[in-house]
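Removed: one protein chain of the complex. Kept in place: all other protein chains.
We call the chains A, B and C, going by the order they appear; numbering starts again at 1 in every chain.
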């Protein structure tokens, strides 16, 4: 589809606080630079396995993180680095996980596709398409059960809408009116397959009524707009315990994973989407509307780049996991045994 | 729900050929009497396992069978006797299957929940809820592939709409525009659970747009009306290779299976539905509108009852399967070996 | 001591644990308003209400996953499969989520939950409804697997399973829910991982579990009449397995027969056989015999089903082959 097919006006510039925008821009930039550093390390053969980059979709994770209250949870896919960075996980630990190091986010157990950071609200990167949707519904069930007021945000790709687990998880959330927001990150492709060859319909929110869910759908052009519209759904979950289905039209500028040359799309299509890249839009606005100078922008970038270089250094200089580590964390007793020494 | 909630006018009496009606009435009566005989045998301890009766839903199988062309297929659930009888399977063989006899429809291998009669167009009774929906889509895929002009009719309970396999099968049928008709037999309950506790929405055809399917929905009061509306969907599949989703509002007058006392519903509710039982409606119309006498009706019933008594005698006097039979039909070679002796 | 059915023993376990810990809840098809397809949960809805006794739509992958997610968030779900045959559609949730999330999250998440329901062949339900799932669920790390055969074991082990902080697969038997036995009046727990000698003896070690137990005990009676003294060991927990209990007996008897409900290829049966040959090699005077399902899809016809399922008579033949090998 073309990025302009779902129109949506963005907040008037007046209402847009420059400092806010600078902060969100910086967060988006942190994700992009993190992903670029990871890609570099992968190309250098320092990272192995599968590596799915979030480049192009950063505004979604940043807007989400900005709205989360303590206790709220994000459950997402294997394309999970962006949320980890946005939620405040140490970029060093994230990078070290990709390197399979002891200091990694999950001690080298999970790698790129399986990030977990409970404290920061990242309740998981899941690698089986659709398998996390019922789990996210389970988190929301617990919130309703315990009345803890927490909201669960479940992210999935458009390619995950056709598998059974997604349907069952959404159906139960709709039946039980769980405090959850399902967000489809429709980046137009499931690996090499465009939505048009995955689904007979283009608008995936058409499914919402069958789960008795409110829905919303927009092109992710602007981090403010994305934050505002996500906020409505989060409030609906928190205040009324009503689930929502959101479809976000976005784009990944890289291949599905590092091993994918993405030959299945035209330069022209990619360019069209690059024109509305929320990161560049924010940069442009800061510069042109809010008088942030090239130098200032550069210094922001320098600081972010420094952070990512440090993350890489940290990862590279970190030790490998202890051999005994592989025996831990299967059964609670293992860890007790481990702690008992 | 109440049987009157989805209104639908039935064909004017003028257009209703008495002989046609008598024929269809007789077919419905054959199913009912077959089920009653099976229930009796079960109560006498002559049949074991699970026994799911079709009493109350007969008009659906009869209308369907009346519309099928050679090569067309019915794929349904474990509630499958009605289709077997309507499609012309020998009632003796059907009853013998329930008895687990050598002369049974599938040689005593499958029992009540697993009827198969390929020649008659019964491509299976399936006992895992939703598991047959992708299989039915596969039959339709083969028809489109081979251009054989056959239509696949896939029946499922309303309780099967929430499981993943159903969603995936319907999604693929919608994506690939397969020549298939999905018919939900909404008999109001999944075992003891009313639809209101299974689904956040009452109208299950709300799902159709997400599969880009045409849909239809009506209360099964009248076998003619049911046949007419099913015919439209079958034509759509045969002529245009377009899938359809139909929801039929119906009722089972017995428990979910013989072991279910059905305490979860009121006498009053059952009575309401009995008032529109298509079988009695047809009987009443034959008598009151078309002057078929009580005696004639009785003689129809006597002939049908005779058939079912004969079926029971056949089942009871049939031999058990040979012990070696259990080794057959796992791998094609087994049967070759078997035929080679 | 009261004489109660396995069904009641299981209900007492669930009831007592729900009573002492309000994070425990039970979810599944027909567990509430219908009081359970096999009446295990009878009365619980009235006592604990709809939030803790939850009827689900038919969506096993969905509610198994909800259980996983609820456990991660601090609840203690009991997920009932109407029968384990229907857990096949939830296989991914058990294999890739329940069994792995603690390891994947490097211990950040704990999954205290139980998946329970009837397992193995009942009576004349044909092949889709007559399967023993231990071969599948014992085959990977991250879960514990229990299979019970008496009211005493059922209550004591289900209580332990509910209190265990790991995912536990708990196998019951549709045809044994009405089996009666004595259960202490006071509270008791049976530790997970301990086998139980259901019949002492010293000539042939018979290893069994679940629906195999009554078959093995009946076969042991027949063997006794034959002058063969069998020791019948009920594993009770299949993962982790009480290998030592089996080895101790085999070191004494030097002969072993495995009698159980399940297919012959691989699974728990082959695993026990391998452990015995490996860890008691020099003690074995005869090859280990297995008496289980024939390697067939279960037929519906009663006469055929009875041939596929292990009978005490067929089990006796196995015991005799073991007892008289090289004798």
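The working rule: a contact is a pair of C-beta atoms (placed from the backbone, for glycine too) under 8 Å apart; a residue touches a chain by one contact, two chains touch by 3 or more.
Since this is a predicted model, take the numbers as computed values, not measurements.
Considering the whole complex, the hidden chain is in touch with A, B, C.
Listed residues A:229, A:254 or A:325: the one in touch with the omitted chain is A:325. Here one chain is not drawn; of C:45, C:66 or C:99, the residue touching it is C:99. If you put the hidden chain back, the residue from B:25, B:50, B:116 or B:273 that touches it is B:116.
Among B:134, B:200 or B:278, only B:134 touches the chain left out of the display.
In the full complex, chain C makes contact with the omitted chain through residues 61, 85, 88-89, 91-92, 95-96, 99-100, 103-104, 126-128, 131, 135-136, 138-142, 239, 263, 265-271, 273-274, 277-279, 281-282, 284, 286-290, 295-297, 299, 325-326. Touch with the hidden chain on the side of chain A covers residues 48-50, 97, 100-101, 104, 108-111, 113-114, 127-131, 159-160, 162-165, 190-193, 197-199, 264, 320-321, 323, 325-327, 330.
Of the residues in chain B, those that touch the hidden partner chain are 105-107, 109-110, 114, 116-118, 123-124, 126, 128, 131-143, 145-146, 164-165, 168-169, 171-172, 175, 328-333, 335.
As a working rule, only the chains that are shown with their structure count from here on.
Farthest chain from chain B, judged by C-alpha centroids: A.
Work out the mean CA point of chain B and of chain C, and you get 36 Å between them. As a whole-number value, the distance joining the C-alpha centres of chain A and chain B reads 47 Å. Shown for chain C are the residues in touch with two or more other chains, namely 57, 59, 61-62, 89. Contact of a single residue of chain A with at least two other chains is seen at positions 164-165, 168, 171, 175.
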